[in-house]
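Would you mind keeping the following structure in view while I ask a few things?
Every protein chain except one is present and positioned as in the full complex.
The letters A, B and C name the chains in turn, as written, and every chain counts its residues from 1.
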Amino acid sequence: MKNIHVSTTINGDPTEFICAPDESLLDVLRNRLALTGAKEGCGTGDCGACSVTVDGRLVCSCLVLGAEADGVEVETIEGMADGDKLHPLQQHFIDKAALQCGVCTPGILVAAKALLEKNPNPTDTEVRYWLAGNLCRCTGYDKIIKAVQSAAAEMRGE
Amino acid sequence: MALDENGKRIFKQVGTRPARPDGIDKVTGRAMYGADATAPGMLFGHILRSPHAHARIKSIDTSAAEALSGVKAVITSKDFGTPEDESVRDVQDNCMAGDKVLYDGHAVAAVAANSLAIAKKAVKLIKVDYEILPHVTDVDAAMQAGAPLVQEGRGLDDLPAGMSENVTYHFEFGHGDMDAGFAKADKIIERSFKTAATHQGYIEPHACLASMGIDGKGELWCCTQGHYYVRELCAGIMGMETSQLRVTASEIGGGFGGKTTVFIEPVALGLSRKAGRPVKLVMPREDVFRASGPTASSSTDVKIGMTKDGRITAAHATFRYQGGAYPSGTVQFGAQSAFAAYDLDAVQTIGWSAMTNRPKEAAYRAPGAPMAIYAVESVVDELCQELDLDPLDVRLKNSAHKGTKSSYGPTFDDIGLEATLEAAKAHPHYAAPLGPNQGRGLSCGFWFNFGGNTSVSMNLNFDGTVGITEGNPDIGGSRASISLMAAEELGIPYEKVRTIVADTNSLGHNDVTDGSRVTFAVGLATIKAAREAIKIMCARVAKIWDIDADAVYWEDGFAKPSGPNAGSFDPMSIEEIAAISAETGGPISGHHEVNADGAGVSFGVHLVDVEVDPETGATTILRYTVFQDAGKAVHPDYVEGQMQGGAVQGIGWALNEEYIYGDDGRLQNPSLLDYRIPVASDLPDIDTVILEIPNPGHPYGVRGVGETGIVPPLAAVSNAVSRSIGLRMSALPMSPPRVLKALTAKG
Amino acid sequence: MRYEKPENVADAVKLLHAETGVARILAGGTDVLVQLKAGMVEPDLIVDIKDLDGIKDITPEDGGYRIGAAVSGARLGEHAGVTALWPGVVEGFELIGSTQVQGRATMVGNLCNGSPAADSVPGLIAANAVARIAGPDGTRDCAVIDIPVSPGKISLAKGEFITSVFLPKRPERASDAYLRFIPRTEMDIAVAAAGVSLELDADGTCVAACVALGAVAPTVLLVDAAADCIIGTKLDDASLKAMASACSDVCNPIDDRRGTIEFRTQTAGVLAKRAALIAYERAGGRT
Partner (left out) sequence: MVKVAIWGSLRSATDGKAEVEVEAGNFKQLLDQLVIEYPGLEPQIKRGVSLALDGKIYRDAWFTKINEDSEVVLMPYMLGG
């Protein structure tokens, strides 16, 4: 199995790596690039803990091959804050206690950001359905939905 | 340790909602969980697991795996010794099968290699010759004489006739004259119930990084609820002295009881010892389902008698739990807690536990209680329906209170059940109208809560800030609540305190993060440690002022002279005292080590409205409200979070979650796709009402809050569904096929 | 395993045809990567088709739409034209997996997975959709209904792959709908499913109908007997009831971890009835 050379952009930075042809983008991020913010909860697209965006589209990085990252733009949780300034979603997740163990949090934040970019003023039901692929076992989701809504309100300037 | 000021203490910080200290790390991806660590020269491990429910291992041929390029170690049970302690032997056998595999997914061998891909390839090259044995996975079948024996020689000494040697535990609790009690009843209902095994379902699979030196010293990094216990178990299995193994707990991605023991850690240590290199081992999700967790499945008979005005005259229940392939006694907690909410003259509970060819049961949030209370609360609800009584009034009428002799023996001190029931009754949810195909259910819940061994150290830094070192992994925000209690006691801002979780070598022993003990016990030790430090600070100041130590007292972060007689001195701040601590005698710290007792029991009441689709049997949760006594809510956000999270786990247990076994004894649904834990769109908001009835056994009145929340949802949802469809449901989960079948049978 | 990303269809066909071992097409990858992870398949060759011309395009054609094989669910859902013309096809496809999976999954991938529970297939079959197939002998068109053969098996020959699916034009008063049953609200595989496509005349009488059922037989079923029950009616209770029972009559499902024979059979009719009502309303009918 010959490794593949991939040139990509991750969180705005031009990045190169080599990977095996059957290696997932998640494994590349975690094991080759030390970006361990994306988590593997299942490896089969059922939990959303590995969520990233590829060319602006929300995906499970466990269901993307590393090889497919060639020439695309990948955004991960590590790129969400602007230097020392948290994204409003990150701040509201802390302020509204929307995390307990926190292992699903990076995936949920990436997914929520993708939602608000598409729909800045979602209903609770829209937030719940958009995030249905992000399992959280600690919170019962209540505070997550409220944190997304309060961040959305702040981002709308309310 | 007694309650301060009889529960009337006015708090300045406890009860507020500051940001958690680990918040930034967890929202930026910086927090390090079990699978996030690496080490120089690290290898990757992978485990071969049994495809059979029960089989004798005739031989294992690892030669082809060993010969594969990149493979650095292959181990089987032969690479471990035989620990003296039976419970440690069981844990070891569960981590790596000895003569027999006892369940589908039981570990048989393991490989460490240069990459995970090579390790996986090597695992496929291991040849195991199995002699397949008959298996049993159902608890009632396993208890019958003549059932396939999971392990020989482990049955009860005084095994009743007709029972199989798979039966390993028997408990009985209760008091009073049952016959006389039932004779007084106007209505008696007897019913049997079944619940499926469910998994804790933490999103982070078990993961560890083990490094054994050839000098016999070991380092282990892992996600666990209790790294001291991990050290004990692993040292026992590895034949090491505990001092030679240092265990560091990573951030933990959920546990709910499922990370209170070990599954892969000894295997990683064994591989590392053999390879002479660090080994990372991460459980694939499929293995998490097949070989860790779950809770027991249960089979229960309940009989309750009631007068027509709603007084329970007698209550009886028999519980049968299967705890997997090794003896496991959580049925005791079921049998003890079943009727804890009631003040009864005649009550008896009997618990039996049996081994089956399933993964060994691991603790799951209020272990043993949810399924027992489900059965009891279902029958109480049915009695209310039959006698046309209000279910909250009936519970209030029979409610346990201070002075009640509990169903499990001891007499209750201050408890919050009546207040919790009253709060539910007064809540608008209870009076809200219901539409067609809708039903409302309620249930009480109970959990004991524990204290346990705890060590806390508090260091005053020269700049007046404070470091707290504790030894319990933070599952749900405990570093925030510990910091709050330290800040409260010292009278300094929350931001001046940093709490960390130490490794096993940096602090005395700490019991596992379980039993809802951390905020209670670690909080208690933290308060004590702070009080010790305050005493030292006051003594130092007394020396400076040249007055009696007794004449100095502590208030709001300052040492002050206790009155005009003590002399006139300007109060000294903690910063000033810290700055000159080198001159006044050296560094100042406080510490406290205790086996904490006095945990206060916790009650909750849940109210739920559901709608059932009569054509598909699908249940929708429309509205949900949790009422729970928290003692004192140290950080109310995290108390609410525990209540909400527990409720949703219970909803999953009630509606869809289950371990499904085929006739071949294999688990049919070891994936998050088919195990079906609740997703965000399945749920409404989960409203919460925190009651604060102080626990007399804690200076601030704190009770544990983590576990009680999972207890009531099973019955609350079942009662709501039963009322909605006009039919009593008696098995969990109430998956749509099961509900539709019941509806179809009813016609 | 080799990973190849050919730049034209001919090269892709050549690669697939020449491979002596196991070859897999990669577009969305939401099935292939799961199978890789589980060790269910160990391909010698992965052909990533996302660079092929037009493969990610949605193109108007003869009053209908041609949908490239690498169009993701998220993209299709954003396409106003297809959503207006074939809302049932779009909603079936959009039910698959999570938002994340929708960012990648393709309708053709769902079809080629060969699952009787594939959510996009009943809608496509009810729509009389046609797949365009590239292969060593050139291009051919094949009705979607003829693609699945049995669970996990499809009718494509070695070296062939689907490049697009065509959704035909339809009259003014026509629409479709898809419903599936899952125990949760999201993230499950259909336990039973129904896609219904209808055409109405001016007074709201159904003049043509297709009823397709998923997850109740080894392949998706097109149930003419069920369609016949509603053709010529305004979907009154009696005809809907007859349609539901015609659906249940043809079910031949399995018992497994996801549902029982009894449950699938019973709910298939319920779903068909409900989907028909939604399609009827979308087509401008009033019940």
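In this text, a residue touches a chain if its C-beta (ideal position, glycine included) is under 8 Å from a C-beta of that chain, and two chains touch if they have at least 3 such contacts.
Note that the structure is predicted; figures quoted are calculated from it, not measured.
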| item | value |
| --- | --- |
| Touching partners, among the displayed chains, of the absent chain | B |
| Listed residues B:D61, B:D177, B:E190 or B:D413, member touching the removed chain | B:D413 |
| Given B:N6, B:N595 or B:T744, the one touching the chain that is not displayed | B:N595 |
| Residue ranges of chain B at the interface with the undisplayed chain | 158, 170-175, 200, 256-258, 260, 329-330, 332-333, 336, 348, 350, 363-367, 408-413, 447-452, 514-517, 595, 597-599, 697, 707 |
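The rule is short, and it goes like this: only the chains that are shown with their structure count from here on.
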| item | value |
| --- | --- |
| Distance from the mean Cα position of chain B to that of chain A, given in whole angstrom | 29 |
| Where chain B and chain C are represented by their mean Cα positions, the distance between them in whole Å | 44 |
| For chain C, residues contacting two or more additional chains | 38, 185-187 |
| Touching two or more other chains - residue numbers and ranges from chain A | 20, 22, 43-44, 46, 129, 131-134 |
| In the complex with chain A, residue positions of chain C that touch it | 1-3, 5, 26, 29-30, 33-34, 36-38, 46, 48, 50, 72, 74, 97-101, 103-104, 185-187 |
| Chain C partner contacts - residues on chain A that touch it in the complex | 1-2, 4, 20-22, 24, 43-46, 48, 51, 54, 57-60, 62-65, 67-68, 111, 114-115, 129-134 |
| Footprint of chain C on chain B - complex, ascending | 120, 286, 615-618, 655-656, 660, 668-669, 673-674, 676, 678-679, 681-682, 735-737, 740-741, 744 |
